[in-house]
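In this view, the complex is presented without one of its protein chains, the others remaining in place.
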Amino acid sequence: MSLLQIDQLNLAIHGTPILRDVSFHLDAGQIVGVIGESGSGKSMTAYSVMQLLPEGSTTTGAIRLNGDNLLDLSEEQMCALRGDELGMVFQEPMTALNPVKSIGDQVAETVRIHRKASRAESLRIARETLDRVELPADRFPLSRFPHELSGGQRQRVVIAMAIALRPKVLIADEPTTALDVTTQAQILKLLRRLVREDNMALMLISHDLAVVSDLADEIVIMKSGTVVETGSAKTLFQSMTHPYTKKLFEASSHVPDRAEAESRTAAPLLKVSHVSRDYALPRTSLFAPPPKFRAVNDVSFQIQQGESLGLVGESGCGKSTLTRAILGLEEVQEGTILIDGVPVFSGHQVRRDIRQKMQVVFQDPYGSFNPRHRVARLVCEPFHLLDRPPRGAARAEAVAEALESVGLDEADGRKYIHEFSGGQRQRIAIARALIIKPKLIVLDEAVSALDVSIRAQILDLLADLSDRFGLTYLFISHDLSVVRSITDRVLVMKAGQIVEEGRTDAVFDNPQHAYTQSLIAAAPRLPDRQEQKEVSQ
Amino acid sequence: MLRYTLKRLLSLSVSLLVASIIIFLAIEVVPGDPASYMLGINAQPDTIAALREELGLNVSAVERYVNWVSGMLTGNFGTSYTYRTPVVDMIGDRMWISLPLALYALLLSTLIAFPAGILAASKRGSVADTLVMGITQLGVAIPNFWFAMLMVLVFAINLRWFSAGGFPGWDGGFWLAVKALTLPAVSLALPQASILARVMRSALLDTLGEDFVRSARAKGLNRRQALWRHALRNAMIPVLTIIGLQFSFLLAGAIIIENVFFLPGLGRLVFQSISQRDLIVVESVVMLLVFAVVIVNFSVDIAYALVDPRLRRRS
Partner (left out) sequence: MAVSDPSLSEPGLLRQVLRSRSLIIGVVLSALFIGAALVSYVWTPFDAETMNIPNKLKPPNLVHWFGTDHFGRDIFSMIMVGARTSIAVALIAVGIGMLLGVPLGLASAARRGSWLDELIMRGNDLVFAFPALLIAIMITAVFGPSAVNAIIAIGIFNIPVFARLTRGSALSLWTRDYVLSARVAGKGALRISVEHILPNITNLLIVQGTIQFSLGILAEAGLSYVGLGAQPPIPSWGRMLADSQTLITLAPHMALFPGFAILLTVLGLNLMGDGLRDLLDPRLRNARR
């Protein structure tokens, strides 16, 4: 008998079926990866195990922990299990901790709730647990508050809360999705170590095939509330009987077909020279000037016409600041940014003819559009930059052309944005960027929020558009695999500086700078299906 | 924490300074000369000049402002135009009716609102919740002075539990004075308690939906424990804001309610002074009320920092 056995689990919320006949099991010391795209029901499976479902949920089937069906237990009995036998770690470490309580108190609370331990005793256990999750006492005393910690450190505190009593089962719901790749690698390593030490069962939920395949012993693939395939991690990717598994795997490692960029000798389209940008920090003294934080530090690079350049870095490295400066949304203190040889800022203004040459696609497909306007009006927004924007039939034609070029229909222009899915919205964002035929398109994490299968389609579209219209891309991302698949050259940014620059395959195959090496080493990798030997470390 | 307190103190002083300038300027623009008004139309020019000098009106506006402010700082609020007595004597006793009344009402409002709001939030959708929401809906809509009149009708005139008005003074015994302020305080407090209870409920419900409450539940806390140990303190931040705002409403309300209960407080003084054009009294009372409001808001700011560690960041 397994430690945790999920049997024919069905879940409906207010009558809407969410899960159908979900069955899989976990054994002690085993890591089971649950993979699925959004709406697959993977998180709801986890909440079913914890019995922390939204109001109006009805479950049938069985979830057996050591043979006891959790669905039959009272709320009181479940409270006794949660935190003691069952631990859970959540996706968003920034909000998972109570901001007004110290980390020591929050970890100790797990102990105090379940054991008749004194405050001193539970704080002692909290200290031990924080040491176990590698938050040493000298730098992380129990009196620290969550806002004094980084995202990765907070996630360690959340893990400490979950494992303080050494539970038998730990559920981790997208535990590293909100974290940088190097932090992600450390957290995954920590989870693996804890599983070994405590002989715990770990249910690792993720949208990222690579993250799970690196770590899991067993893999469960979910889609639309059902389990489509399960198997051992070693063999599942070789066999892949279900077409969805195949599709998911292919989308995750998708490389769009692109025409090789011809090397040109013409003047660069974008030339960034010695750019620096400082931010004033809050004053520490009334008399001294406020301290400064240098977000971008002496950055220089250029992009040739028709080239696709990647800019990679972790959060806080300065890539967003640099992007805003290039787009003319924020001035820099030092250095120049030239588009076609003309500076972006003249005085404190950005000239319209400069803005005409570049457009942008942002990350969040939900926040990128004014919900009150129809798609046709949204797509036309950049016409504001033209001296004579097309009107009437010419305008309608331009909209139709832009929408059709991204694989949408002319009729879609009459709809509102909430009628579209995330992937379609990102296509509309691209149509908006294309409509004034700019030379440079800045793609700011443009595919990061999309499910892998949608992401693959958007990458194909971008490759196709650049071939057709000779577009130049500046592709900003934290995701190495995406940058690798779509760019010719890549810049690696760290702490405001560019630490490495080169042809994409050269940088990825043979990184020179220590930071690039650590980034590439930390990135989770998919198992190679065709057994090709690809050892690039 | 010290930095934060100093910063708040600085902004408090600036508020008071600006408020005093506004009040002073507002009274300045009133046409007519108080001295001639006080002495009537038949007064001799030299008598008027003498009185102007006595009242300190014969100097420039800037000097008068400085004199007014420095006077107030040393407890000298000037001389009433109507009664020729020091304003500070007129305000003195009356202040100790209006301010305690507002504070009493604030205390009652909090004591009623907290349990009601917490009950409604913790049993959301239950009969208790519906009841609290229904009663508070009425409480928010009821004009407090009308509610006071109804209370007088029921509890003073019909049941004779309380006297219908008047104030025996604090010298007549603490509890007697408190009893005299009870009906006014209750009628002030209930509408404000309704608002506060609704804010408390919705703040708690918002906080109960936060990720960290889910984390707490995953640790094995039941709903009750999650509410008391985690949600409540976080929900206090919006609640404190409202409490701060309510004090200024209660103070204003106290001035109105005094009329219903014939309480000799600042309200009656100020309305009387308005009708007698005794502007120096109006000026001083308004400044005093603003001072009380600003002090309470300062206390609320300090309370924020005690609740929320993010505000008392050490530098």
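Labels for the chains are A and B, by order of writing; each one numbers its residues from 1.
Methods note: a contact is a pair of C-beta atoms (placed from the backbone, for glycine too) under 8 Å apart; a residue touches a chain by one contact, two chains touch by 3 or more.
This one's a predicted model, so the numbers in the text were calculated from it and none came from an experiment.
Enquirer: One chain isn't displayed here. Which of the visible ones does it touch?
Expert: Visible chains that the missing one touches: A, B.
Enquirer: With respect to the chain omitted from the figure, which of B:111, B:131 or B:157 is a touching residue?
Expert: Of these options, the touching residue for the absent chain is B:157.
Enquirer: Touching the left-out chain: which of B:118, B:185, B:282 or B:307?
Expert: Selected residue, touching the omitted chain: B:282.
Enquirer: Among B:99, B:142, B:237 or B:305, which one is in touch with the chain left out?
Expert: Touching the chain that is not displayed is residue B:142.
Enquirer: May I ask which residue of A:17, A:56 or A:470 touches the chain that does not appear here?
Expert: Residue touching the absent chain, from the options given: A:56.
Enquirer: Identify the residues of chain B touching the omitted chain, counting contacts across the whole complex.
Expert: So the residues of chain B touching the missing chain come out as 14-15, 18-19, 22-23, 26-27, 29-30, 125, 137-138, 140-146, 149-150, 152-153, 157, 205, 208-209, 214, 245, 248-249, 251-253, 255-256, 259-260, 267, 270-271, 273-274, 279, 282, 286, 289-290, 293-294, 297.
Enquirer: Can you name the residues of chain A that touch the chain not displayed here?
Expert: Residue positions of chain A that touch the missing chain: 13-14, 36-40, 42-44, 47, 52-56, 91, 174, 177, 205, 207, 327-329, 350, 352, 355, 358-360, 362-364, 366-372, 378, 381-382, 384-385, 418, 429, 432, 448-451.
Here is the rule we go by: only the chains that are shown with their structure count from here on.
Enquirer: Where the CA atoms of chain A average out and where those of chain B average out, how many Å apart are those spots?
Expert: 50
Enquirer: Can you check the complex and tell me which residues of chain A touch chain B?
Expert: 50, 52, 75-76, 79-84, 87-88, 90, 92, 95-102, 109-110, 113-114, 145, 147, 158, 161-162, 284
Enquirer: Residue numbers of chain B touching chain A in their complex, please.
Expert: Interface residues on the chain B side: 210-212, 214-222, 225, 229-230, 233-234, 307-310, 313, 315.
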